[in-house]
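Mind looking over this structure? Questions follow.
Every protein chain but one is kept in place in this view of the complex.
Just so it is clear, A, B and C label the chains in written order, and each chain counts residues from 1 on its own.
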Amino acid sequence: MDKTERNSVWSSRRKALFEVIFETDTPAGRTFDICLIVAIVISVLVVMLDSVSTVRTRFGGALNALEWFFTIVFTIEYGLRLWCVGNRRRYAASFFGVVDLLAFAPTWLGLLVPPVRYVLIIRLLRVLRIFRVFKLAQCLGEAQALMRALAAGRQRIFVFLFAVLTLVVIIGATMYLIEGPDNGFTSIPTGVYWAIVTLTTVGYGDISPQTPFGQFLASLVMILGYAIIAVPTGIVTVELARSDKKTPPTSRACRHCGRRAHDADAAFCKYCGGRL
Amino acid sequence: MDKTERNSVWSSRRKALFEVIFETDTPAGRTFDICLIVAIVISVLVVMLDSVSTVRTRFGGALNALEWFFTIVFTIEYGLRLWCVGNRRRYAASFFGVVDLLAFAPTWLGLLVPPVRYVLIIRLLRVLRIFRVFKLAQCLGEAQALMRALAAGRQRIFVFLFAVLTLVVIIGATMYLIEGPDNGFTSIPTGVYWAIVTLTTVGYGDISPQTPFGQFLASLVMILGYAIIAVPTGIVTVELARSDKKTPPTSRACRHCGRRAHDADAAFCKYCGGRL
Amino acid sequence: MDKTERNSVWSSRRKALFEVIFETDTPAGRTFDICLIVAIVISVLVVMLDSVSTVRTRFGGALNALEWFFTIVFTIEYGLRLWCVGNRRRYAASFFGVVDLLAFAPTWLGLLVPPVRYVLIIRLLRVLRIFRVFKLAQCLGEAQALMRALAAGRQRIFVFLFAVLTLVVIIGATMYLIEGPDNGFTSIPTGVYWAIVTLTTVGYGDISPQTPFGQFLASLVMILGYAIIAVPTGIVTVELARSDKKTPPTSRACRHCGRRAHDADAAFCKYCGGRL
Partner (left out) sequence: MDKTERNSVWSSRRKALFEVIFETDTPAGRTFDICLIVAIVISVLVVMLDSVSTVRTRFGGALNALEWFFTIVFTIEYGLRLWCVGNRRRYAASFFGVVDLLAFAPTWLGLLVPPVRYVLIIRLLRVLRIFRVFKLAQCLGEAQALMRALAAGRQRIFVFLFAVLTLVVIIGATMYLIEGPDNGFTSIPTGVYWAIVTLTTVGYGDISPQTPFGQFLASLVMILGYAIIAVPTGIVTVELARSDKKTPPTSRACRHCGRRAHDADAAFCKYCGGRL
């Protein structure tokens, strides 16, 4: 076997491997991706369980072994991906390339700095491949529709957030002045934290106004929050409704000019004026 | 009386009983169903009251007697249903068949395993028959409209839930790293639980960030939750609005063919093409 | 002065008084109503302040005197209303008639049963007259629009509430079985209370799941609550939008047939097909 032949063999192997790892249309690629997703979900569960002290005390060894098993599997997989992909730099710099790297790197780093390993939870992002595997293209379409709706309302949301942040700092400082450190409002940042907890209607109750005047002001803030929470909902709803309108459900063609995209209840063609 | 005659008598009795138990149009069937619903509601209240320790101490005997009374009534009723229904297997395997069985079986099982009996609360599902009894067909229509709206937004909701779950696991793990077990975040699952409690704006306050950086991150999560809570509302609203358009409220009849259900602003009958 | 004359004098006095008390178009009636509303608001504030123990200790005598002053004023006013109104029975049985009676009766009853007097807060309902006084007819129109929107969504809201109640009882019983009395879920009704507190995203935190499985289930309930809270919002929004459509903003008339109520962007009359 001379060098050229060997190169050609390797090249075809790389191509075959590429199809298994990166493609999802072939049975082998599909099987590989499903195994990968199962492995990712199990490995994330292992990391989560490992953080529960009672479980770690009892099954620490087994979890550790599993963790290293998945780390080595993901390391090898990453190496194979790098080897068989066409443009290595582009893959390594892509979103999934970085996530694939972060899926095992922390375990190795964890040998040096222990707490770093919980960063492994970022592995979960790899599961986003699930959309590609199960042909959830339409789901992705839906997600993009959601994203577009949010993006279209971007400026409104920005203005809204800016106003909320200004409001929240001023409310927080006011409550700090009124309630003071004795009632839990230890500083202005704490007051701002309280204002956010209240305006978003989360309401932990770890800090709550104690003086009558503070409670009166808090009541005003809550009723204000009532109106405020209505705004992003309204923005998103309107954007979603608008994006829906752009892709009309009917597709009747005009008899006269043949054009489509008429309203569901149009009686006349809006392009040529002919009766539909 | 020979055998055939006896069979015929029994057959007509079964038919009469079937009309009482399963039909709702006859006066007897209606009365039976109303009695049944009253019995179900009372028996559910008995189970609920029985769980209150002060009530059980004082009226335990009476509640127990009532419980057995209803159990025996429902057992007999189930037997009669099985006897008079045409296709026994299909009834026993249907939703209401299973619920009817679960309405009394736990009391008998409770003789062996005490806590099982509170499962009796599932009896409440039998009350869903109420829609059939009171001719709340339109209500069912409304429920179906709601269901259809939710089903139409199914994919969007699925994508949304998937994104929220991924987000929540990553936020939970981050907060676990920042706050640590000393501040109540005892494990990553606890962190995830906190993230869900916060993002949904429930905010119990049993776990809440204590460190300044944790509170800063929690604030970001809450403001994020602001935007996120707007999404399902927007989806449901748009779907409801769309489903409304498809079932117009007007009921003009066409002069030419007499058919109804035209769009509110239709100029021509969509069935016969005549001018409205 | 003979009897008939006296009667006629009294009759004209009754008429004059009726105009002052019941009418709002005359200057006297307007002045009377404004004084009345000020008196009502002050008397409600007096009742509220009277319930604050520190205030009662210091100003108890003054508050008590004020309370009796307002009670006597409202009693006399009620007597005058009864005297000068045309149909006494109808007024006494009307909404405002009952509220007017409840505005002073509890103080007299309070001589016998002390705590009854806080029921006086119901006086506040008398302030609803404010809409009539300040010609807030349009506001009333808006309120009626809201009411109509809610009424139109009545069946949907009923079905929704019924489903939520069934759900809440079953969730509450399940959590009672899982968490048990040791973790605060002392009975099934308590569990139902917790389920309502959680599903509505209020989240007091006075009762919260402690066991891991309980927290897992609570997370599911919260995410469910996410979807559920979207439903009434969607219903109300759609109903409001629909009621808006019924009163279109444009009022262009068709040149050919003279009819109105065209869509803002209609190019052809939808009644006669002529160009607008």
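Convention: a residue touches a chain if its C-beta (ideal position, glycine included) is under 8 Å from a C-beta of that chain, and two chains touch if they have at least 3 such contacts.
All values derive from a computational prediction rather than experimental measurement.
Asker: Please give every residue of chain C in contact with the chain that is not shown.
Answerer: Residues 44, 47-48, 51-53, 115, 118-119, 121-122, 124-125, 127-128, 138-140, 142-143, 145-146, 149-150, 157, 161, 164, 189-190, 192-193, 196-197, 200-206, 229, 232-233, 235-237, 239-241, 244, 249, 264-265, 267 of chain C touch the chain absent from view.
Asker: So which bits of chain A touch the chain we can't see?
Answerer: 155-156, 158-160, 162-163, 166, 169-170, 173, 176-177, 181, 186-189, 192, 198, 201-205, 208, 212, 215-216, 218-219, 222-223, 225-227, 229-231, 233-235, 237-238, 241-242, 263, 270-271, 273
Asker: Could I get the residues of chain B that touch the absent chain, sorted low to high?
Answerer: So the residues of chain B touching the unseen chain are 201-205, 233, 237.
Rule of thumb we're sticking to: only the chains that are shown with their structure count from here on.
Asker: Hey, what chains does chain B share as contacts with chain C?
Answerer: Looking at chain C and chain B together, the chains touching each of them are A.
Asker: Given a C-alpha superposition of chain A onto chain C, how large is the rotation in degrees, taken in steps of 5?
Answerer: Between chain A and chain C, the superposition angle is 180 degrees.
Asker: So, what's the distance in Å between the C-alpha centres of chain B and chain A?
Answerer: 31
Asker: For chain A and chain C, let me know how many angstrom lie between their CA-based centres, rounded off.
Answerer: 42
Asker: Find every residue in chain B that makes contact with two or more other chains and list them.
Answerer: 189, 192, 201-205, 229, 233, 235, 237, 241, 265, 267
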